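Please read through the structure below; I'll follow up with questions.
Heads up, one of the protein chains got dropped from this complex, but the rest are sitting where they should.
Each chain carries a letter (A and B) given by its place in the written order, and its residues are counted from 1.
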Amino acid sequence: MVRASSVEIRKVNKFYGPFHALKDIDMSIAPGKVTCLIGPSGSGKSTLLRCVNFLEEYNSGEVLIDGELIGYETAGGKKMSSRRLREMRRTIGMVFQQFNLWPHMTALQNVAEGLIRVRGMAKSEAEARAADALEKVGLGDRMSNHPSRLSGGQQQRVAIARAIAMEPRLMLFDEPTSALDPELVGEVLSVMKALAAEGMTMVVVTHEMGFAAHVADKVAFMEQGELVAMDEPANILHHPEDPRIQSFLRTYHERNSF
Amino acid sequence: MFSWTTFWESFIPLLWAARFTVLVSGLGIVLGLGIGALICAGALSPWKPMRIFAALWVSFLRGVPLLVQLLLVYFLLPVIGINVPALVAAVGTVAICASAYISEIWRGAINALPRGQTEAAKAIGMAPLSQWTRIILPQAITMSLPALINELILLVKASSLVSVVGILEITRASQAQAATTFRPLEVYLAAACIYLAINLCLAGVGRWLEHRMAV
Partner (left out) sequence: MNDLLAHYGPFLLRGFGMTVLCWLLGTVGGMALGLAIALIQRYSIAPVRWVLRIYIEAIRGTPFLAQLFLLYYGGPMFGLRLDPIPAGLLGLSVYSSPYFAEIFRSAFGAVPIGQIEAARAIGMSEPSIVRRILLPLGLVSALPAMVNFSIVLTKETVILSIITVPELMYQVQRMSAETFRYVEANLALALFFWGLVELISRLGRRFETRITKHLIERT
């Protein structure tokens, strides 16, 4: 079992100029729980996710990781030092829609890079750990390949290995399967499922309702920068009360039925 | 001490000499456009010897420094019995050199047109000539305008080299002015300011064109 973090989001607001992207978001995620963020595109799910590791700067409110404020020294105060921010980010893994592997490094180097540069590990130790992480995502035989030689699903699994090699206590997934061909989605989801079973705290922005229904402990529905509802998967996905959720799911089912 | 008087007074002879800078680069681009169009047509022609000629033309003129080209023409013309004023030789050389770059600009623009454009024209039964005059060239020429302005800026700067064959343009005039005033710093700074002013204006035109095209 991994040591898992809790996430506490309180009254978070985010503006892009006049555009109000996040409106008073409150959310709390217990250690070891999996939360899926769903909703139409442009609803603010990715923005919210990126606020959790402060890749996106929220304008007001608080985001607490294990009770510790991220991004600012005090709520509404000065921004925290970049050194402190880096320290906090070390415990938060992130997986992107576009994989964002570094194309000039092999799979193994991609995973080892953070261990060497950020954790200050010796190269040999880092590579051994990186190899373990790659084994874990089922890519033990592709370690010396450059990203350009890997399929999308394999690239995304390397990206997950890169994140878990850092031994995070919280994993953020930003639409991890949206850039993949349909037949490659399964391999990535099963790696994520295994990670959830180990007790990792996970926040996942996704359009995979099956994953949300079967793996998530909570599903949060967002629309136009607001958190409309957050509940057990069944209550959101099968018996939603809010008409906005009903209409979203209707569109989703229409698009996916044939 | 920096002499502001010399600096400002230098502008009079230098601006007067700038007419040759404008003449050489202006005529250079106009003639270069004409020759460049022919070379570009050659590069796109179905006839192989024509394509080879165009490729050699472009590669030679882009491979040899303009200064060497200028001296070569300057010395070569009298030997083969052509006696023209240095100014004509200089403008001709600049234009020929520019034609190589311009033909590549146009070739690039034509190749950048989506294939669907000509296919759509063919599909409605347009004749080959009309495909060129109605579809390909109007788009390619518009697309190439910013690059051509850029080429003109390069020519304004390159025209400083014709000073070597005795044309009294800005650079040559500033050498003379520096020799009489013994104040090279002020004089050459003034010359640099004039070049910069011309080129900033041209760059402004280029940006305006690009902006208008984007709309």
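One rule holds in what follows: a residue touches a chain if its C-beta (ideal position, glycine included) is under 8 Å from a C-beta of that chain, and two chains touch if they have at least 3 such contacts.
Keep in mind the model is a prediction, meaning the values are calculated, not measured.
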item	value
Residue, one of A:G17, A:G67 or A:P103, that touches the chain absent here	A:P103
Which of B:I12, B:V88, B:A127 or B:L185 contacts the chain that the document leaves out	B:L185
Residue in contact with the excluded chain [from A:C51, A:M80, A:M166 or A:V191]	A:M166
Chain not shown: contacting residue from B:G34, B:P65, B:P85 or B:P138	B:P65
Footprint left on chain B by the chain that the document does not show	2, 59-60, 62-69, 71-72, 75-76, 79, 153, 156-161, 163-164, 170-171, 174-175, 178, 183-186, 188-189, 191-192, 195-196, 199-200, 203
Interface with the undisplayed chain - residues on chain A	53, 55, 82-83, 86-90, 92-94, 96, 98, 100-104, 113-114, 117-118, 146-150, 159, 162-163, 166
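Rule of thumb we're sticking to: only the chains that are shown with their structure count from here on.
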item	value
Length of the line joining the C-alpha centres of chain A and chain B, rounded to whole Å	54
